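Just one protein chain is left out here, and the rest sit where they should.
Naming follows writing order (A and B), and every chain is counted from residue 1.
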Amino acid sequence: MAIIEAPEERGPLALPGGPGATTGRPVLGVFARPGQSKGWRSWITSVDHKRVGVMYGMAAIFFFLVGGIEALLIRLQLAHPNGTVLNAAQYNQVFTMHGITMIFLVIMPLGAALMNYLMPLQVGARDVAFPRLNAFSFWCFLFGGLFLNSSWFLGGAPDGGWFAYAPNTNPIFSPSHGMDFYALGLLITGIASTVGAINLVVTVINLRAPGMSLFKMPVFTWMGFVTQLLLVFAMPVITVALFLLLFDRQFGAQFFEVANGADPLLWQHLFWIFGHPEVYILILPAFGVVSEIIPVFSRKPIFGYPFMVISGIAIGFMGWGVWAHHMFASGVGPVSVAAFSVSTMFIAVPTGVKILNWIATMYGGRLRFTTAMKFAVGLVAMFTIGGLSGVTHAVSPSDLQQTDTYYIVAHFHYVIFGGALLGFFGAMYFWWPKAFGYTLNEKLGSWHFWLIIIGMNLTFGPMHIIGLEGQPRRTYTYPKGYGWDIWNLIETIGAFIIALAVLVFLFNVWRSRRTALREHIVVGPDPWDARGLEWMVPSPTPSHNFDEVPIVTHLDEFWHRKYGEDERGRPVRIAETADVVQKGDPTGVHLPSPSYWPIVIAAGLPIIGYGIIFSLGFAFVGAFIVLLGIYGLGLEPSVDPDAGHDGHDEPHGDGDGEDGAAAELPAGDAEDGAGDETPAAAANEEASAPA
Amino acid sequence: MSAPTTTTEAAHVEHEHAHPGDGEYMLVALFLAVVTGAEVGLYYVNMAFLPYAIILTVLMIVKFSTVVMFFMHLRFDSRLFRYVFLTGIVLATAVYMVVLLTFHFFSGH
Partner (left out) sequence: MSTAEDIRTPPVGQHQIGHHEAKPGEHGWTQTGVSNEKLGMWVFLGSECLLFGGLISTYLLYKRTAVKGPVPHQLYDIPFTSVSSFVLLMSSMTMVLALAALQRGEEQRCRVWLVTTAMLGATFISGQVYEFTSFVKKGMGYTTNTAASAFYTLTGFHGVHVSIGIIMLMSLFVMSLRGRLPQERSEVVEIVGLYWHFVDIVWILIFTVVYLIP
């Protein structure tokens, strides 16, 4: 989009530019363009991918505590047979919300936090393709998560399981508003995910630095790219399912009314066509993390880079062909069961390739077991266990015994907790210094790691046993005399050990920050002697990322600028880190300007949700806010004209309860030169904002 | 704001691959109208179900592709767009066909 000539007239809805700017023309009572770089307002209006990433992370950790408390309540209830901590109705809500929270409000946003923070840096870009949409995605997710959890106080949380099988979720069996909060809440967070996915896909394709071909991208970025593609194509499917459920519940549609000819399997198919790619969405970013950490702390490049990339693509692709393995016991019939059983067995192969390649990377390397490395190796070990139980599910005859028992619960906790979560903890220890300028304490990190490994194995290990002995899942209690009592008690103790580990982690975060502030610790750009472009800039990352976009000639470009190889292929230092790392000088860089509109648009969505549930009037208010916000976003130049560059329009989300439609409205192209700041000064002010 | 001239039109053609003029778009639209007419006409012909369904499906695909290739310009644009869009179409077709197959949609109820 070229803006070559701009007319003088700005129009009533165009925002006046920059701090202190006066246009002298009447504007329709809209806010001045935010220009602060510090304080809470700078976070609310930030469009910087790094800040968005940090906010995703903070929100995810908050929801992790919520979901963790729900988990402890479950374990308290199940510690003894005939427990009385929760009654059946309460238990249904707690286990449902535990699952929804952990999957949609913890693991996905933790992945989003890392992908948002790292992917632009790793490809050598200054930000994502659509920075304001990126901010919108975050606020949309946050408000969606809060909306979902507000159900606790507004008549009851969703109680149909995270998978919400119809017709159990119809009003007759789920009379409270809970399932409406489920449908609407996940529709809202779904918009966030879809818009974010479009953003990152375009970023990876279009904004790679010159010379960075696709096969020179870091493995983390590749895994993130596949994840975002999965999101783009899978989210619409659950969107359909959620709308069908919502329409049944709110408007009397007949989609799941069996007496009227409906088929409950429709829900299951739609849900799992999304649901299976979803689990790869959960794990692939963590796989990417491990592929970054292990090479650094083995001082070896990743073994078999092409295989790591291709296996990730294969997992993403094959993940579309296995969904009905969640439906083996549903009556789909022997042909479907057999077909999906075979396809599921095949999908173990690319994952096996990754596990072998990680081990091969470590083999013969000079290993350093920092906390990050411990978590990475922990993922490899724990995910392998979870993967093995997964292979037993793929065999449909054995799955018929395992399904709906704790054996399944064991499997997915080993892969999600032992896989994704451990990977993300490792990522935090690894990239914390890059984001914040100081490292987390290694000793506390070690305690965190070992406590969580012990805790998780005590919690989820015995579930294999009681599962095979027949303890059903999603059931609020169990009777005495089955021999399950001791295992359940051990699992509850394990859960509290996990809780202790999490407390250690939180303490580590608090303590490390306090120590860093007190002792003015600045850890330098490259504390681990790492490999990727994100380490080639100062820590904390300057807001403009790169002084100059690097020209890339190698995979692990940063490493190759520090090290050459001798005749035997061993690394030989060819440059001092300080000479390779960029200085952090923002002169001449123009960043996209902050904006209020993303949070405004996002705020309208839950209001629509409350309106649909309680009173339609609210829905119109919410829709109006969303529409207003979209026009505001569309008419606002993405780069504040008074910061030096004229506007460039961007697509924005249409949030009327649908999949984020990238409607295109041209931005104002004001060139009135009324700004009282020179371009360089404005850019410096923006660029010097702390990360 | 600016007056259309044939020189700008000529200059325009020079940097884009064969950007169709108005007349060509109208021809494409005429083609689409004719095909639609054929579809509707076929509706009134008394014929066996399977050939009818197949012909209509083929005509549908023809119209679909015509709009995509010419009006959406996919034929002449970067291959990236084609990959992304085709992925969506192929994935949707495959996945939903499988669902319908498991419901025995194609083999009668």
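Just so we're on the same page, a residue touches a chain if its C-beta (ideal position, glycine included) is under 8 Å from a C-beta of that chain, and two chains touch if they have at least 3 such contacts.
This is a predicted model, so every value here is computed, not measured.
Q: Given that one chain is not shown, which residue among A:Pro210, A:Gly331 or A:Gly564 touches it?
A: Going through A:Pro210, A:Gly331 or A:Gly564 one by one, A:Pro210 is the residue touching the chain not shown.
Q: Which one, A:Ile44, A:Ile74 or A:Val201, makes contact with the chain that was left out?
A: A:Val201
Q: Where does chain B touch the missing chain, residue by residue?
A: 1-4, 8-9, 11-12, 15-17, 19-22, 25-26, 28-29, 32-33, 36, 39-40, 42-43, 49, 52-53, 56-57, 59-60, 63-64, 67-68, 70-73, 77-78, 80-81, 84-85, 87-89, 91-93, 95-96, 99-100, 103, 105, 109
Q: Go through chain A and note every residue touching the omitted chain.
A: Within chain A, the residues that touch the unshown chain are 1-5, 7, 9, 11, 124-126, 129-130, 194, 198-199, 201-202, 205-210, 212, 232-237, 239-241, 243-244, 247, 251-255, 257, 259-263, 266, 270, 546, 548-549, 589-590, 592, 631, 634, 638-639, 641, 645-646, 648-651, 654, 656, 658-666, 668-669, 671, 673.
Criterion: only the chains that are shown with their structure count from here on.
Q: Using mean CA coordinates as chain centres, what's the chain A-chain B distance in Å?
A: Those two chain centres are 36 Å apart.
Q: Of all residues in chain A, which touch chain B in the complex?
A: Against chain B, the touching part of chain A is residues 205, 229, 233, 237, 263, 265, 269, 273, 320, 324, 332-333, 336.
Q: Could you pull out which chain B residues touch chain A in their complex?
A: My answer: residues 80, 87-88, 91, 94-95, 99, 102-103.
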